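A single protein chain has been omitted from the complex, and every remaining protein chain is retained in its original position.
Presenting chain A:
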Amino acid sequence: MSDRHPVLTMTAISKLFPGVRALDGVDLRLFPGEVHALMGENGAGKSTLIKVLTGVYGTDSGTIALDGAEVSFSGPMQATAAGVSTVYQEVNLLPNLSVAENIYIGREPRRLGAVNWREMRRRAQELLARIDLNIDVTELLGSYSLAVQQMVAIARAVDIRARVLILDEPTSSLDADEVAQLMRIMRQLRDDGIAIIFVTHFLDQVYAIADRITVLRNGRLVGEYLTSELPQIALVEKMIGKELDALERLDEATSGDDRAALEQGTPLVAADGLGRSGSVAPFSLTIHQGEVVGLAGLLGSGRTEVARLFFGADRADAGRLAVDGTPVTIRNPVAAIDRDIAFCSENRRTEGLVGELSVRENIILAMQASRGWLRPVPRRRQDELVQHWIKALSIRPADPEMPVRNLSGGNQQKVLLARWLITEPRLLILDEPTRGIDIGAKTEIQRLVAQLSDGGMAVLFISAELEEVLRLSHKVAVMRDRQLVSELTNDDTLDAARIMQAIASGSSQEGTVPA
């Protein structure tokens, strides 16, 4: 690498926001023809660094040089014109226009001043064929999947003669095949000499494709490494900056000793043949006080549907549900909340939080709803409660009046958790609470779940990450093709391989599967 000149150098970049030093003397070097992963927790400064680079924010100090010449972009427009293009996680294109137009708008081929549609279509087709994307370019962009839209965004960026391509969490909402296709395109672009900055939470993807890694933590540069010389575990340590012993300690909390004690007495919630046609096949599952039940399974296996039945978000059409041994019918979420059941949905943006409202207002929401609107929670009490939970969950920034949309994903998740915890539920249903958030926040949320269950709360924990399910759960229910196929006690012999076996084979026999 050292024999080549970097296409981009950012030197000693600092950026201050009121009260926060978002970036503090950060350096970044980018060589042509490399994929460079930018890693760090939420709040480490990745987004800020990219926004400084593309001119969304100005710098407070430090320099940016492109091909050795110092530059300072006034905005993404100018950055794009200079060859620095960004493809964001939420595709920033125009769903109401055709694919071809999305690639060429603003630079349409023209003849005698009029947009030359035929030429535009032809060029778009050629361009997309180069990345093996054979789609009808006259179709509206919005009619294609997110993955295709993302590739169109990349095609647009590349066609604007980008030399630096920034991919900001492009893979978050793609499935495995789509990720593979994206990676293939990235390799191809890299071989063409384009320098790619790759921001992601997925370690596997980083190791699959990145040549070098720059790690940020709390707005500071931790270091720049060759991927081949940095083991995964070392990378994680550098990102979170603390030892992983917190996770080790969690393991002890779920040892088999207290299981017997848990299983005594009437279960808090017992489903007997509960089901809903077209949604999830009848299943039986008990959850005791203080028990963490993990719900494992692939995407679409019926995990969320089970949770929705418990919460009354969908109505069961088969079986019985008992709370404290008394048969109940939970018709809707309000009835569930009355029985002290809380549900943190996986779509925190669309189903949970109100982005415009402050952290305080979001946290108080559920509590206020259960009191009825005629009895407002006194402001003093609100402040007390909110302060308590901001501290307990270490929500950052610790400002109750900050609009929730300004928080990072992990912190939004914590706000959503706080909202439900404030109502003191007895059963907490968590649907993918750690998806898309960084390792630090993940650990904190996992620790919190362990603490809550120690305190007697029952938790139904849904996650796609088996390690996480194993670490937290007392028992694991495995879903497959919308059926509960297996219930495994989390004793010393249970490991991820056995859960995977159950997911893969649908075996419901404990112990028959070799570990």
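As a convention for this text, a contact is a pair of C-beta atoms (placed from the backbone, for glycine too) under 8 Å apart; a residue touches a chain by one contact, two chains touch by 3 or more; residues count from 1.
Just so it is clear, contacts and distances are computed from a predicted model.
The chain absent from the displayed complex carries the UniProt protein name "Simple sugar transport system permease protein", chosen from "Cytochrome c class I", "Corrinoid protein", "Simple sugar transport system permease protein" or "Aldehyde dehydrogenase".
When you scan A:S98, A:S358 or A:S473 for touch with the missing chain, the hit is A:S98.
From the options A:P6, A:G40, A:P76 or A:G219, the residue with contact to the chain not on display is A:P76. Interface residues of chain A with the unshown chain, by the touch rule above, are 76-77, 80-81, 86, 88, 92-98, 100-101, 105-106, 108, 110, 113-115, 117, 121, 136, 138, 140, 142-143, 156.
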